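Omission of a single protein chain aside, the complex is shown with its protein chains in their original locations.
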Amino acid sequence: MQQEVFVQMNNICKTFGSVRANYNINFSVNKGEIHALLGENGAGKSTLMNMLSGIYKPDSGSVFIHGKAVKFNSPKDAINQKIGMIHQHYKLVEVQSAKANIILGQAGSLFVNEKKISSEIKAISENYGIPIDPDKKVYNMSIGEKQSVEILKVLYQGADILIMDEPTAVLTPQETEKLFKIIKNMAKEGCAVIIITHKLHEVMAISDRVTVLHKGTTVATVKTKASSPKELTDLMVGKAVNLSIKRPQVNRGNAALKIADLVAYDQDKVKVLDGVSFDLFEGEILGVAGVVGSGQKELCEAIAGLYAVNSGSITYNAENILGLSPRAIIKRGITMSFIPEDRLGMGLVASMDMVDNYLLKAHHNQTGIFLKRKPIMAKCEHMINQLEIKTPGIHHPIKQLSGGNIQKVLIGREIETNPHVLITAYAVRGLDIGASHTIYDLINDQKQKGVAVLFIGEDLDVLLELCDRIMVLCDGKITGIVKADAVTKEELGLMMAGEAISC
Amino acid sequence: MLRMVKRTDMTSDKAALIRVFSILCALFTAGLFIAIMGHNPIHVFSSMFMGAFGSVFRIKDTLTISIPLILTSVGIMIAFKMKFWNIGGEGQILMGAFFASFIALNFDSVPKPLLLLMMFIAGFIGGGLWALLPAFLKVKFDTNETIITLMLNYIAIKWITYLQYGPWKDPKSMGFPKIANFSDAAILPKILGVHAGWLITLVIVVVVAVMMKYSKKGYEIAVVGESIDTAKYSGINVNRVILSALFVSGGLCGIVGMMEASAVNQTLTASLSAGYGYTAIITTWLSALNAAVIIPVSILFAAMIKGGSFIQTAFQIPQAAADVLQSIILFFVIGSEFFVQYKLVPKSSKKEERT
Partner (left out) sequence: MITAFFTAVIIAGTPLLFATLGELITEKAGHLNLGVEGMMLIGAVAGFGVGLYTSNPIFAMIAAMIAGAASALIYGFLTVTLRANQVVSGLSLTIFGTGLSSYIGTAFVGQKLSEGIINFYNPVAIPLLSEIPFIGQIVFNQDIFIYFGYLLAVLVGIYLYKTRLGQNLVAVGENPAAADASGINVNLYKYVHILMGGALCGLGGAYLSIVEVPQWQDNITAGRGWIAIALVIFCKWNPYKALFGAYLFGGLSIIGFRLQQFNISQNLLDMLPYLVTIIVLVLSSVKHSKESAPPQGLSVPYFREER
């Protein structure tokens, strides 16, 4: 391998307000190398890469690209230095075509020469083996196609340093395989590829070297072959950790919730739930796997009474609760708790304090026209102690807490009502390993109490370890409900891609 | 070079200080404007002040102007809390006045207290219904409430003008397009030299402030304003909250219409709202949607209106100068919010190594 250094970052520092995101970070990538950047959420990976792509400016430190010292004032400067970033949350304009997105922001003739650009895109896509329809609108694309557009966009810009932020987070295992092939092609063509990830097996599978970040500092840069997943984890977390998730054995009880033939459409009249039927039992965790946008959100919201369903039934205690408003569900004493994906946008009110957030559902059950905050204050204090929530006080706005503590407030409020059914959507998204495990423990506690838990997850490893059964959704259909200890990740991947498997 | 950093250390005292400072900056800018127009800003400002507070009579006048401003602001505030941009105060005032006038003109034989009560309720309903319409369109069709409420202002003005020139024209006015004066029974009495509206307004402000802070309805309004998704999730009936809050919001503006028709004009005219619906948007925003702060801010603005008409005669400065002054203050306060949320720090360019 040639040892031409493409990227060299020295002593990079960056703070946001009082948060030190990056401190004296050193990082380098060679030509033709696939370099993994590993670290927990909040370790500073994205911040570092956003500085390399010109989105943020470092407070101090120096950056050398292709051996030249550079200072980026905007993404344009980075693009001019042949750096391309593929963001975790795709930065695409939905109403525009693939082509328009690919040429976005590039210099060229005032009028767009459609034919010429299409043939240029075709050439690149054949060279790297990335299939694409240049005239397809982004809003009609699958996740995988959107990613192809992102990749082609940076290649079209002529980038030879590619940064990919969590590129596999939303892909099935099979799609991931295809992506890795493309990445290897790019390295072969002489590009330097940086992959940000926290999935260890992917690091082991694809990278040449790994740089591990912890709390905004560089811990080590090691050759992948000379390392092991265990060593990398310990470096990443900063201490030796036990990575396994517990799965306590609980005798399954009765069906708490019976879902039959749910069918729902979205605003554009597209079927988002297509004949979904399953039973959720007391004392079990039923995991839900699927590519993002396969109907998970709609399923949760339909059960919680937030999404209009066209037909089917949701039976709780021999009563069909389909079509009841959340208020009516609360009023009937159905103790169902829903931890939505969007914590601050749906589960909580960001600018309010803990007490007022606690009141969100509780105030319906208070009598009279005035709120009773006093009894709630005591409950909040109790919750802070029990769940070890770090906050300056119960009257502090929720939005100023850390992600893990925000999630604790939300889950704490929901389990306080002693629910019979608990629905969680992406409960650990954005949380670090420690906080994630606290959440898993809380969910396991509920299961042991006999609560029926529906766990929407994105990390297949977590689903396999935590859940009793796993249900896979694809395009709003159930492609299989399987025992978690009798299925492999590859099988789940096939089901996520739409292949029904009989188990 | 400077860069922006999000503040984490902002206290309410500091925020208030920034806002006061921004008003001072606005007065300075307005002073420049006056100087460019060839007047001495100190003279103009001091005579505006004297025009508003220089005598007992003028103070009473200023307070009379501040009553509708305060009440309209409080009404608008309820809608603004939900991020429902009700700029239809003007139309709601007029429709409240229209409903109240209908009672006043047709039931003048009813005893005074009962008649006033009926007018009060009618005014509330009239303004409330006029605000309910855009609220209904918003929840049903998600139409832009700003434009609808504004269009309804124009329609209300045309409607009252139509009445004034047509069916309600006073036959005794000898062809002059004017609606008949109210009978004595329909006119609000004075308390301490200012019409009784001030007491009604004060009571309403206190009730609204308490309801917003401590009642379930007020809490639900705040949740809806912060996030509709959260409100739905928590089982709040969002549509009902929006509709009922807007009915009250418009209703309070309607009461303003009733008071202006009864106590100030003693009849119904198309010009009775006098721009209060628009000025109240400014005062509401400047008060940071806080009912208690609305009172001093509204009195300040009433003083600017009164002082503005005073300098018109004293300096031949058009009364519109007061509007300009108000909007300059508004610009500065809107801009100052940035400094409440962010601070500017110098770029630490020294530490950066250059090679």
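Chains here go by letter, A and B, matching the order in which they are written, and residues are numbered from 1 within each.
In this text, a contact is a pair of C-beta atoms (placed from the backbone, for glycine too) under 8 Å apart; a residue touches a chain by one contact, two chains touch by 3 or more.
Owing to the predicted nature of the structure, the values given are computational and were not obtained by experimental measurement.
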| item | value |
| --- | --- |
| Chains shown that the absent chain touches, full complex | A, B |
| Option from B:40, B:143, B:271 or B:313 whose C-beta touches the chain left out | B:143 |
| Residue of B:14, B:43, B:158 or B:190 in touch with the missing chain, whole complex considered | B:158 |
| Contact with the hidden chain (one of A:7, A:25, A:92 or A:259) | A:92 |
| Sites on chain A contacted by the missing partner chain, in the whole complex | 16, 53, 55-56, 74-76, 78-80, 85, 87, 91-96, 100-101, 103-106, 108-112, 137, 139, 153, 267-268 |
| For chain B, residues in touch with the removed chain | 3-4, 6, 85, 87, 137, 141-144, 146-148, 150-152, 154-155, 158-159, 161-162, 165-166, 278, 281-282, 285, 318, 320-324, 326-328, 330-331, 334-335, 337-338 |
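In this text, only the chains that are shown with their structure count from here on.
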| item | value |
| --- | --- |
| Length of the line joining the C-alpha centres of chain A and chain B, rounded to whole Å | 46 |
| Partner chain A, residues of chain B touching it in the complex | 3, 5-8, 214-217, 219-220, 222-223, 226-227, 229-230, 232-237, 348, 351-355 |
| Residues on chain A engaged by chain B in the complex (per definition of touch) | 16-18, 57, 59-62, 69, 304, 306, 325-327, 329-330, 338, 340, 342, 345-352, 356, 359-361, 363-364, 366, 369-371, 400 |
